Each structure stands twice: as C-alpha cells, then as structure tokens.
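Here it is, the structure in full.
Here the complex is missing one protein chain, while the rest keep their positions.
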Amino acid sequence: MMIEELHKIAAVERDEDNRFQHHIHVCMETACIASRSDHVKQALTEAAAGKPCRVKGVGCMGLCSAGPLVKVEPEGVLYQGVTPEDATEIVAKLGDSPVSRLECDTETPFFKRQTKIVLENSGLIDPERIENYIAADGYLALHTALNTMTPAEVIAQIAKSGLRGRGGAGFSTGLKWTTVAKSQGERKFVICNADEGDPGAFMDRSVLEGDPHAVLEGMAIAAYAVGASQGYVYVRAEYPLAVERLKLAIRQAKKLGLLGENICGTTFSFNVDIRLGAGAFVCGEETALIASIEGKRGQPRPRPPFPAEYGLWGYPTLINNVETYANVAPIIRKGADWFSAIGTEKSKGTKVFALTGQVVNTGLIEVPMGITLREIVFDIGGGIPEGRKFKAVQTGGPGGGCIPDEYLDMPVDYESLLKIGSFMGSGGMIVMDETSNMVEIAQYFMEFSKTESCGKCVPCRVGTAQMYELLDKVVKCEATMDDLLLLERLCDVVKNTSLCGLGQGAPNPVLSTLRYFRHEYLARIQEGNRETAFVSH
Amino acid sequence: MSKVRFATVWLDGCSGCHMSFLDMDERLIELAELVDVVYSPLVDPKQFPDSVDVTLVEGAVSSDEDLEKIRHIREHTQYLIALGDCSVTGNVPSMRNPFKVDEVMNRAYIENATVQPQIPNVSVPTLLPRVRPVHTVVKVDVYVPGCPPSADTIYYVLTTLLRGEVPDLSSRTRFGV
Amino acid sequence: MRRHGYHPNALIEVLHTVQESFGFLDEDSLRFVAAALSVPLSRVYGVATFYHFFNLKPQGKHSCVVCMGTACYIKGSGSIVERIEKEYGIKPGETTPDNQFSLLSARCLGSCGLAPAAVLDGDVAGKLEPEQVIERIREWTK
Partner (left out) sequence: MKQPSSHIKTLQIDGQDVGANQDETILEVARENGIYIPTLCEIEGLSPHGGCRLCLVEVKGVNKLLPACVTHVQEGMEVFTNSPRLQEYRRTILELIFSEGNHICAVCVVNGRCDLQALATKLGMTHVSVPYLYPRRSVDASHDRFALDRNRCILCTRCVRVCDEIEGAHTWDVSGRGVQAHVVTDLNTPWGDSDTCTSCGKCVNVCPTGALFEKGKAVAEMSKKRGFLPYLTQMREKRSK
C-alpha cells in the first residue's frame, strides 16, 4: 500500500458519498441495537431505495439513552427514539423541514461541550468499511510514521504530546513505549487491553464497535515504535459485536496491506490476533492479562519485572488500553503540540466517559481534561432527573471513589481525582442522587471485588470477603463502632499489602464513602444500637 | 492490702484448662496468699459476686446460657482473661460451626444414637447458631492461648498481673500446644 | 483445535470453542482438550473454573442474563433478579429443575445507557421492569 493508493481509496469513497444528496446515519452499536436500531436501518434502507440518499450504519453518537439514534447529513438533524414505522416519513422529509416530533436538539451542552479526538469518527463512519475510515484520513498516520519517521521520532512525538494511559493509572505513554523500545528481546509484543471490566463503563466497547481501525492503526504505530511484530487485542467475550467488528477490521486491513507483511511498502511487518477474555475482571491487570493470553488462570504476579521488560512469554511487551491506542493516530497526524494544547498541565488531551446513573442524559461523552465535574453532570449530563438532589458521582470503578458535591467544581484530571480519594479509572462515571444509599453502594462494590478477586494473595482474597461481611452488618443495622474500626483497619491492610491493583483499590469505595458520607454509616450503627437496647430492657 | 478477688468460669470447654490450673500444685498455696477465690467450679458459691478483680474464662460461648453468663461476668469483672484456645478461638467446640445446629443435633442424637434416639430439649440450654470466641461477645483484657495453657503459663500470667504488669505471652504459649 | 495448532497456550481459545459447540464443558471434553493440547488435567480444570464465562454444568434451554453493573444496579436491576428468584426459586447461576430456563448475572453488559438491561436469549433489552422480564420468561416456560 503506497500513499497514492491510500489517497485513491479515499477519493473513490468520497466520490461515492458525493453521489448522494443525503446521508442517513443509523447507530449500530450494542445499546442502540438493543432498542432495535437494526430494524430501523432496514426500514430506512427500504424507504430510501431509488432516492438520492444513502443509509449507513455508524458508531455511537453519544446519547445512548435516547436510542435508536438516527442522523441526517448534511443537515445535521438528529432523531431520537426512532422506530421502523418512522422510516418513510424521515425519508420523505429529507431536504424539507425535519420530523419535529423525533427531533433531538443538538444545540444543547451535551453536544456542544464535547471535544472529540478518540470519538472523532464515531457516528460518522461505517465501522464495517475500511474505505470509510481511509476517507476520514485513516491510516495516514501509519503511513507517515512508517515512511517519514524513525521509531525514536514516533516515540518522541507521543512523549511530547503528554499522552497518559487511559486505562486508569495514567502512566506516561511515551515513557512506557521508550522502556519497551529499549528492552532487549528477540521478539516483542504489543497488546491492546480491551478487557473493559469496570461496571458502568463502555467506552472501549464503543470505540471498538464504532471505529475499530483507529485502534488497529494505533497499535501498528506503537508496534513500529517499539519494534514489535505481533499484536494481540484482549477483548471481553461479553462484547460479541466488538469482537465481530474487530475481526472484520483486521481482515480488511490485511487485505489492503495495512497489517501483515511489509506494511506500506516498508520492511515493517505486524500481525494482530484477537484473544477472548472469559469473564474475569482481574484480567484487566496487565500481568493477569498476559497470563490469560498464555492460556493460564488470570492471576497477576508481582511487578517488577514489568511487562515492558518481561511480558508475554517472557518477551518485552507493550500493553495499552483501547482509548490510549485510539489517541495515537490523531497525535501523529496533527502533531504533539496540537494534542498538548488540549487539557491541563499534567493531563493532556481528552477523556471519554460513560456517563450513567441518575442523570438526565446518559451516554458516551468525550471532554477535555480539566473540565469540572459540574460541567459534566449538570451541563452535559443535564442534571438530575425529576428534580431530585445530586449526591455523588462515582469514578474509577470498583477501585475508585464517590465524590460529593463539595468537589463538583474540581477539574477532572488524574492528580485531582487521586487527591480526593477517587481515581480516573477507565472512564465510568456514575451519578447518584439523594435516593442512593452510600453504604449500600460501598457494599455493592465490595461484593464485586470479593467475587472478582483471583484468590492468589491473602489480603485481597480474605480481606474483601471480611470487609463485605462487615458492610453487610452495617447495612443491616447490626454493626457496632468496633466493627467500623475493624473495617477501617482492614481497608488500610488490604490497600497496602495486596498484590495487584484490584486488591489495592478494593477499599477505595469504602474509604471514600467513609470520608464523605460517614454519617450514613453512623446512622445505621446508631439505629442498630437503639434496637438492641430496646430488646435487652 | 486486701486480697485480690479472683474467679474462674467454665463455659463450653473440656475443663482441661482448669486441670492445668490445678497442675500449678504447690504454687496454688502461694497464690492463695494473694487472692480470694470468690467464684469457680472449684469452690462453693453458686452466684457470681458483684465485684471481682480477675476472672479466668475457660471455654467458648456456645449456648444462650453461656452468653448470659459471660455478659453478666463481664459487667462485674475488672480484668477478664480468656484462658485456653476454646475461649480465645472457639477451638474444638467451634468445629460444629460450618454446619447448622439442626444437622449437628441430628447427627449426634438421632443418626449416631443406638438407644432412644431423641434430641434433648428439656432443661438444657439452647445452642447458639454458632460457637463464638469470648472476645466476639464481650471485651477481653488478656488472651492466653493453649490447649491447655501449661500450669507454668497460667502461673506466669497470674503472678505478672498481680504485680500490676502486663504479661507478654509471645514465647510462652501457642495455639494447640 | 487444529486451528489453534495444538498449542498449550490455546487452552482458553479451545475451551471457548468447546463451550460454543456443546453449551458447557463436561468431563469428557475437558479430558480430551487436556490430552490434545498436552496440558495437565488439573490445569485445565483450574482454568475452566477460574473464568466465570465457562460452565461446567448444562444450561437451560432459555437464558436471562441480568446486568448487575453499577448503572443497572442503581436503577434497580436487583429487583429484577429478586422477582425472578421469587417466581422460579432459582438464584443467579442456577437453572430450573426442568432445564427450561437459566438465570445468570453479568458484571456489565456495557449498555449502561439503557439501564437496567438484560440479555434475553441472546438479545439485549434495556430499560426493563421486573414484570416485563417475567412475562418473557413465562412465554418460554409455558
């Protein structure tokens, strides 16, 4: 594949698009398909037959709760809650005034306040057509990197951009790549962590379903930079559609010589295979993920040695998550300076969040780092439904924390979240209103950690089980102040002595709710004391 | 100075700790100079007195009667010493805990009975769902593990306490023994 | 298995394939996989029981997977499970005695925008009420 061929494919694809006056985009992601967007697409295609109008399935448009979503271009009209019966009317009104009863206002902050890098193609291109991705400047970055940059220059760009791991911990991506590049090994591997296990998070699924080539392109650039020739995408088996789209994308890229041997006419070769997860949250931890790819029980091992030096089958291995890879091509294409102009001093670029829970607009959003929680929840999210009161927002999944209203004006970046006892995590953001009970929320997360603990190290295996039992006592108003002290002691031990991030993070939901909502714990303990007192006298 | 008011109680245990206590032999006479045994299976009084300085507790809390007793004792004791593995960990009595009380009763009194299989229910205390170490029910001041703790250990604990010091048991006894 | 080159590393991939074909992993197939890939029996068993996706028991003819992700949880997926438990006397992970229907729970279906969500016989359905789910199951178990 030479640059001319790439441009040619793009030109043909654009010409094909230009033949149509109107384009109807139907979201074909898991959530919209669940509201039968596949039937909507079918009906629209039938209605549009013979008209200067093209119907295409696209990735996520963000407002998942209002699905199925349909967008009409170039007018930019967005329809929500579309049914197959609406198809004829939508097609008939093309170029005319839109069908007002279905119209969704796109002038709201939900759409206006977002900045899209990772999701730049989501909702615009057909994820099942590589030509569509190429027409949107896809694989240009790979071409540029391979033909005009040395691996060291690629790493330098990534480092300069300030990109940090989007899987949660926020480790510098440039530094990680440098370590792998420097490591000696007859083989090296690049792994994409798509084992998105945080409950309430679906960013990675959306990216894989909506723009799989962006991830593959990022991986290929990374492989070139660190000197790897084999890649694996480790993806949850619970995401069948993402797996299907990814498989298709790999096949298409191989066919065009954008993956495989001698990519873009260079000596660089890179193959990607998919490995399916099998329902183990701990496999999001990189050493556990490697064990799982090796066909073993997904148990983490102590680090160091880090996978960058001693990874898959003992070879130097680069592991980044889906969203991190999806940032790579735009950075190479538009430059490190463009990227680092977005965000805050230490957290550059954007972050994709799955905004869910007790909030009016639930769905997928991409915002610049440093935006405040208030903007996310109240402007983009549209606030709390039915006039109820905001209580907390949970970030970071089972290893994260609940943030109360006093921190709503805090900027969202890695350091700030850590400071207040939460965690960036992979991007789940769950809003809770006054009806949520924080002790029960803490218990919910502890149940999660307890069940997902691999069982290898004592503090996580037994500690999470014990903390769960203690929380259960609090929830049932059977706990004493001594139980609360014991709970806090166990939090301390489990956090500081567990082997991997799962155990080390497991106490966080308890610690953060104890920190900001201690009165809810105390109320239940007092309630219990009153009852016992009543019985014994 | 008046003598220290001293008691021992026997909850769910095998009495081995009391035997070990008696194994102090001639040292008992020395202790008798310092303490008044105001309540114990080894002496007459049937009522736990109102104020006791030191109480040794043998055995785990297994029945409603044990529970009532230990709560009462705690209220009237200055220093409560959990003596032996049953009171410290639950030990052998707690081996029924993975099972339900009904299962245990059936096994003991019906399945394994050779004559007159029946579950005793008249004038015997009701078993708690689970056998519990003493400290999970009331506050314990000193733990003396061992099955049983040796006479030397008990002697050491008592004499140290009587001197007003905190006993350090780390090298003197262990679980099991 | 040939596709995976009889390599011990392919254990998880092969178990996925077996489960896809037979619905669950029985002892015979585990023995066969172990022998074919030259993996010790205990390791096969260890791996098969580590991952919750694998079933060692046959599943019901129909299945309902209720999402217990955070978003679904705070929007009441617990009450869906409770309702099914009450109606059919089975807990998540169990199958009705007549093998008609299995109740399962998932960590997160990634359809949080539609909370509470469930997968009914392979189809994701969102914004569910307990009664809606029960009605679907009644149709199956008629």
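The letters A, B and C name the chains in turn, as written, and every chain counts its residues from 1.
Following the convention adopted for this analysis, a contact is a pair of C-beta atoms (placed from the backbone, for glycine too) under 8 Å apart; a residue touches a chain by one contact, two chains touch by 3 or more.
A quick note: this is a predicted structure, and the numbers were derived from the prediction, not measured.
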- Query: If the hidden chain were put back, which of B:D12, B:D53, B:D66 or B:D85 would touch it?
  - Reply: B:D85
- Task: Looking beyond the chains shown, say which of A:P459, A:P507 or A:G528 touches the absent one.
- Result: A:P459
- Which listed residue (A:H23, A:R245, A:R275 or A:R297) would be found touching the missing chain in the intact complex? A:R297
- For chain A, which residues reach the chain that was dropped from this view? 280, 297, 301-302, 304, 450-459, 461-466, 469-470, 486, 489-490, 493, 496-499
- Note on the structure: Absent-chain interface residues of chain B come out as 82, 85, 88-92, 94-95, 97-99, 130, 133, 135-136, 140, 143, 145, 147, 169-171, 173-177
- Task: Tell me where the left-out chain touches chain C, residue by residue.
- Result: 27, 30-31, 40-46, 49-50
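The working rule: only the chains that are shown with their structure count from here on.
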- Please report how many Å separate the Cα centroid of chain A from that of chain B, as a whole number. 58
- What residues on chain A touch chain C, complex-wise? 30-31, 33-35, 63-65, 67, 196-202, 205-206, 237-239, 275-281, 292-299, 354, 356-358, 362-364, 394, 397, 428, 430, 432, 436, 441, 444-445, 448, 452, 454
- Mind pulling up the chain C residues that touch chain A in the complex? 8-13, 15-16, 39, 43, 46-47, 50-54, 68-71, 73-75, 106-115, 117, 123-126
